[in-house]
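Below is one structure; the comments refer to it alone.
Up next, subunit A:
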Amino acid sequence: MIRRDAILFAGLGVLILALAVWLKVPTTIQLLVTASAYALIALGLNVQWGYAGLFNVGVMGFLMVGGASVVFVSYPLNDAFWSSDGPFMLLKAIIAAIAGGLLIWGVTRIPKTGSLKKVRGFLLVVAWAVAYVVYRSQIDPAAVLIEEKAGFVGGLGLHPLFGWAAGGVMAGIIAYVIGKICLGLRSDYLAIATIGISEIIRALIKNMDWLTRGTLTVSPIPWPTPLPADIAAAGMDDATMSVILARSGFLAVTVILIAVIFFFLQRAYNGPWGRMMRAIRDNHVAAGAIGKNVTKRELEIFVLGAILMGIGGAILATYVQILDPSGYQPINHTFIVWVMIIVGGAGNNWGALFGAVFIYIVWTISEPASLVLFSMISDLSEGAGIGAIPDIESRALQMRVFVLGLVITFALRYAPQGMIPERVRTDD
Partner candidate 1 sequence: MNELIFFVNKVLISGATLGSVYALGAVGVTLIFGILRFAHFAHGDMMTLGAFVAFMLVAVFQSLGIQTPLPTGFIVLPFAMAITAGLALGIDRGFYQPLRAKGVKTVTLLIASVGVTLMMQGVIRLFAGTGTRSFFENETKDLYRFKLPIEGVRRSINFSEPQILVIVTTVIAVIALHFFLTRSRLGKGMRAMADNPSLAQVSGINTAAVVRATWIIAGSLAAMAGTLLALDVILKPDLAFNILLPIFAAAVVGGLGHSYGAIAGGFLIGFAETMSVFNWAVLLRPFKAGLPDWLPNDLSIVPSEYKLTVAFVILVLVLLVRPQGIFKGAST
Partner candidate 2 sequence: MSLLEVKDVEGGYGGAPILNGVNMAIDREDIGVIVGPNGAGKSTTLKAIFGLLEVTAGSIVMDGHEVANQLPDKLVPLGLSFVPQEFNVFTEMTVHENLEMGAYIRNDDISDTLDYVYEMFPPLKDKRKQNAGELSGGQRQMVAMGRALMSQPKLLLLDEPSAGLSPRYMMEIFETVVNVNKSGVGILMVEQNARQALEFATKGFVLAGGNNRYTGTGRELLDDPEVAQSFLGG
């Protein structure tokens, strides 16, 4: 690492210490936990964009999948569901889905040449329609019954770390399907498809009440580490101290996770695999010409990035202990991650790490800061006889959105490499 980077990270450390004094320690640790989740997400996006040049504007969707997965895997068992007809009916729906899938698969086996090739497309449409109708005929009554009898399916009651893993896996599966369709086409198509899938995931999680309780929200999601209440129960008298300890425990888990993932990402990046990815990113044609299967490699990397995003999303939901679909917004969950890696330095994991923590801190403190700023302007305008600014709070928040956009466009123009730019070792 070069000296400039060390100075930047040292500056970040000082900033965090200053926050600890200003916002007090528990809040600072809380901020760091969330920032670490974003760091993981930013690493995921850096893998996709920085390593391979894949344009993903659906980060939010992958985060929501992670959140929903941790609810399903780690929320306590819902006895009302398991003692009802629900599991049986869901099983029927799953079987229907599998049967439908098999039907579709069977039709795709029809050779593209030969006597049936004319009706192939038509049969495929029919197969999809039949599969969809059969599935809906099973899932709809199941959903109604579950919502009526049990509210929602509840969880499996497993340790949250399994939930995080499940979040990664689910996000990876979705990325695989999207990637299969869009990679190999122009990057614009991937952008459109990812923004679409993230909106659809949001619609699903918001409306599949039987699975996620939708807007009713699910809480509390258990922590992988002891909660403040657990520590207090274990004999800690000082309430602040138990909060600090509990949050530190959570932070320790995320930091270790990041350290491990970071280590492997760095190794991969500097190894032959990373070299190949850069070759693909910088010159599609040349890499294709030397016989590497570009689309397949890109698919791998898209899935890998999405897995990291899924885990990050699971951590975010776990820490706040609630899955609230209405709380997910593209600005807070997609575009801010883009700002993180553009400002930090796309293609450099250190840059992504730095950008994630730095931008998250700036984003968080900009809320009170912009309020102060707007109050000042408001006082001024009142003093000048124009009158105070109405709805000052919501407007101050909107200013942040504007600044985010401004930062993106300015960074692209004046510092496209970011604060910690990509450095490709040329000696190997």
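The candidate set was assembled so that all candidates are chains of the complex that A comes from, given by their letters.
By definition in this document, contacts are C-beta pairs under 8 Å (C-beta built on N, C-alpha and C of every residue); 3 or more make two chains touch, one makes a residue touch a chain; residues count from 1.
What you are looking at is a predicted structure, and each value in this text was computed from that prediction instead of being measured.
A.B. asks: Out of 1 or 2, which chain touches subunit A when the complex is considered as a whole?
C.D. replies: The touching one is 1.
A.B. asks: In their complex, what parts of subunit A are in touch with candidate 1?
C.D. replies: Subunit A reaches candidate 1 through residues 53, 55, 57, 140, 181-182, 185-189, 191-193, 195-197, 199-200, 203-204, 206-207, 331, 335, 338, 342, 390-391, 394-395, 398-409, 412-413, 416.
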